[in-house]
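Missing here is one protein chain; the remaining ones are kept as they sit in the complex.
Now for chain A:
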Amino acid sequence: MWDPIWITVKLAFITTVILLVLGTPVGWWLARSKAWWKEAVAAIVALPIVLPPTVMGFYLLIALGPDSPIGQITTEVFGRALPFTFAGLVVGSVIYSMPFVIQPIRNAFEAIGDRPLEVAATLRASRLDSFFSVALPMARPGLLTGAVLGFAHTVGEFGVILMIGGNIPGETKVLSVAIYDHVEALEWGQAHILSAGLLVFSFLVILSMMVFEKRLGRRLR
């Protein structure tokens, strides 16, 4: 019973970290760029919200599979293709949860506006300097929201994982898949425990996020 929990937490944590590192510059670019094709990029980022997870999983399976260019590279470097590995789950989760992290970050950067950055520029701060000393600290509520949503969303992932991760105990079997298996095997007790745990977890996530946001928001207003 502990294996799926541990795999799920590890997956969600790694995914969130990767998304924060990738999502911050992308969110910044989406908030500040004046490029005409920026909304096209924004749409690609948002696509996983509307795309059925099985469709995404299917394409990922093909894109990462041993016969694809990416699959050939990973086989070359790691000795195997990504589907049905934990690394494959991470790649899938990063794409699947991307909009839930990038959107709040973008919104937070947009809410800052030009003025604080102009002020920073007149106070001798270079662009990079003002990004780290003004924009990032002012966007903290958005970064936090993004991290929490990204983590929680990854924990609940099911369709994509089933498509590209299969159901390998100890490697790719996450909580939601474990619940599904328990139900299939008519192990209601186990299913109840895991489901209730996830219910409580989800409630706590949303609650703490609301409280945190309120507090941070007040400090930054």
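Basically, contacts are C-beta pairs under 8 Å (C-beta built on N, C-alpha and C of every residue); 3 or more make two chains touch, one makes a residue touch a chain; residues count from 1.
Here is the rule we use: contacts and distances are computed from a predicted model.
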{"item": "Undisplayed chain, where the name is taken from the UniProt record, one of \"Lipoprotein\", \"nitrile hydratase\", \"NAD(P) transhydrogenase subunit beta\" or \"Molybdenum ABC transporter ATP-binding protein\"", "value": "\"Molybdenum ABC transporter ATP-binding protein\""}
{"item": "Absent-chain contact - pick from A:46, A:125, A:193 or A:209", "value": "A:125"}
{"item": "Omitted-chain contact residue, chosen from A:25, A:66 or A:116", "value": "A:116"}
{"item": "Chain A residues touching the omitted chain (full complex)", "value": "115-116, 118-126, 129, 133-134, 137-138, 140, 219-221"}
